[in-house]
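The complex appears here without one of its protein chains, the remainder shown in place.
Every chain is named by a letter (A and B) in the order it is written, and numbering of its residues begins at 1.
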Amino acid sequence: MPDDDAREDAHKNGDTRVEEEEKETAPAPDDEVAAAVVERFPGTVFHCSHGQPVVYVDRAVWAELGGFLRDEQQFTQCVDVTAVDHLVDAARLFVPGVDPERFEVVASFLSHPRNRRIRAICEVPAEDATVPSLTDAYPGANFGEREVYDLFGIAFTGHPDLVRILMPDDWVGYPLRKDDAPARVPVTFKEDPRPR
Amino acid sequence: MSDTRGGTRDDSDVRTPDDEHDDELAPDPRLTRQTDEGAQELQQTRDLVVTGGPWPEVEGEGDTMIINMGPQHPSTHGVLRLMLELDAETIVRAKPVVGYLHTGMEKTGEELTYVQGATNVTRMDYASPLSNELVFSMAVEQLLDVEVPPRATWIRMYLNELNRIASHLLWQATNGLDLGALSMIIYGWREREETLRLLEKITGLRMNNNYIRPGGVAAELPDGWQDDTLELCNLVEKGTAEYDELLTGNPIWQERLVGVGVITTEQALALSATGPILRSTGFPWDLRKSQPYLAYDQVDFDVIYTENGDCYDRYRLRLQEILESVKIVRQCVEKMPPGDYRVQDRKVTPPPRARIDESMEALIHHFKLFTEGFKVPPGETYVAVESPRGEVGCYLVADGTGKPCRLHIRGPSFYNLQAMSPMMEDRLIADAVAVISSVDPIMGEVDR
Partner (left out) sequence: MGLEQVPYSFLTGRLEDLVKWARRNSVWPATFGLACCALEMMAAGAAHYDLARYGMEVFRASPRQADLMIVAGRVSQKMGPVLRQVYDQMVEPKWVISMGVCASTGGMFNNYALVQGVDQIVPVDVYVPGCPPGPETLMHGILLLHGEIRSGEIMKRRARTAHGGAAIQVDQRDGTPADSLATR
């Protein structure tokens, strides 16, 4: 499996960061919001990424997480929804307790009254690329989810208007997937006839 | 038929339908037939005559009409397409359709090294390119765990504020153009040209500067920058005072903008709107004050916010923000610390050009940096700064190689466009232009 290979490669390279993560089996959330999330949704893994709190949740509870953050944790805005394709990673950040899949959907939240941020990540397998939508709790996630659908092909169930937003409506393929080529046109110059 | 009467010119010339002279002057039979038929036609279809009479009840009256506005239209906000559902002149629903400027920048970002990355992200929000470069560089530096020297930090802050001045002046000009105040676009470019000239002196380019790079900035500030900056500050303050006088109290301006495009704080927060839109609703949220980055906690400035959430408020807000930025720029001139303009770690920043001739190591480093780039250990981070349009963020995932695994820029205009629909509903079409203008979308960062 590509992810395991990547991890093996990382071990071989002696990437210290990966080894550090392995030493801690279940880091205690030192961020109170993350602790609340871990308590409310068992199975959530907390990770501190360069000083920023990140919670890895199961995608089944994605929409509920949105409601929880908005209603009980005063996270007033969902700032960004995006996705990552880890198909060809040379080395992937390994967080213990998280079962890595090909795609990750990432949502960033901001709480104005508490002046803090939190990031939530859920793993999405390639063969069943669907995630519940955050638009019930955060209508502002609408465009972000459409963009993820358009560029990655991850469908959001419960989204009011899941159609392509950036590519033409009849486009075939999902451009930001790693197996979708950038489609670079070979460039030729007058003096140098080889196409670059 | 020629009239060969000749002789007396009397009223017998005048032909009338029931004139007995008609027998002599038999008119063209075709003419009569046409006239007869024509008259009959008119008789039958009298119900549909346009010039008068009551309109018949046409089926489907009261239905709305869907009209398309853009993507090519004279408003200078780029290629935004709006589907408007209209009931006479009132907008029932508005739906923005974007994607007409999609450039695949995030895909291109995965093909470029981190050193080259700034050239790519700078073209997203092309009205304030240095904000994009800043947020990208900050994300890379966070993943690398390098700290940028204080002078580089202050230079970055100084340039960002210059960019904010240029962007808001551009907005003032295009807002005026959209609303018909054509003198505003001519005058607005006056100060913007001076700002761009200063940016050209410092960074080498008027726009899309590629100056803020991971590790610091690309080059040292040129000699005499303090004097040039203070001169610019004076010019901008004078110009802003003129625009204030020209427009703020102008009754036509107020008629067009007051009460137009109102949005409430709850709506703005729910729709992920940030920046001047959120601040105009009475919510004083500015990342420079609330979550300070660079050296914003060491300079003194105010967060401008207004209460009503309409287009007039956003106009006044942006005008005032220009003056706040001028304040910050003046403080940067006074307090600029000495030191390096980029971090000295040779693995991250290239050596000075002069050293290349002297040291083999420097040459190798330079070569490797500009061909392969530096490698960033695996990790992910999200960094956000306050651009003139709102919160611009960079979500960067690194995988240990010299190119990012995922580079995503959270463009403020992309999410602000969601806030545009409630602003336009139940307003007239003429207000739609005012609303689009006050949302200030830059399509480069909407579509990326």
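What we mean here is this: a contact is a pair of C-beta atoms (placed from the backbone, for glycine too) under 8 Å apart; a residue touches a chain by one contact, two chains touch by 3 or more.
None of these values were measured; they are calculated from a predicted model.
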Quiz prompt | Option from B:K95, B:R206 or B:K289 whose C-beta touches the chain left out | solution = B:R206
Quiz item: Where the complex has a chain not shown, which of B:A127, B:L179 or B:L257 is the residue touching it?
Solution: B:A127
Exercise. Could you list which residues of subunit A touch the chain missing from the display?
Key: 167-168, 171, 175, 180-185, 187
Practice problem: With the missing chain put back, which residues of subunit B would touch it? List them for me. | Solution: 71-74, 76, 78-79, 99-105, 107-108, 119-120, 123, 126-127, 170, 173-174, 185-187, 189-190, 192-193, 196, 206-208, 443-444, 447
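In this section, only the chains that are shown with their structure count from here on.
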Practice problem: Can you check the complex and tell me which residues of subunit A touch subunit B? | Solution: 10, 13, 15, 17-18, 49-50, 52, 54, 76-80, 82, 84-86, 89-93, 106, 108, 112, 115, 117, 119, 138-144, 147, 151, 164-168, 175-176, 182
Quiz item: Can you list the subunit B residues touching subunit A in their complex?
Solution: 98-99, 102, 104, 106-108, 111, 142-143, 145, 269-274, 283, 285, 290-291, 377-382, 384, 391, 393, 395, 397, 399-401, 405-406, 408, 410, 414-415, 417-418, 447-448
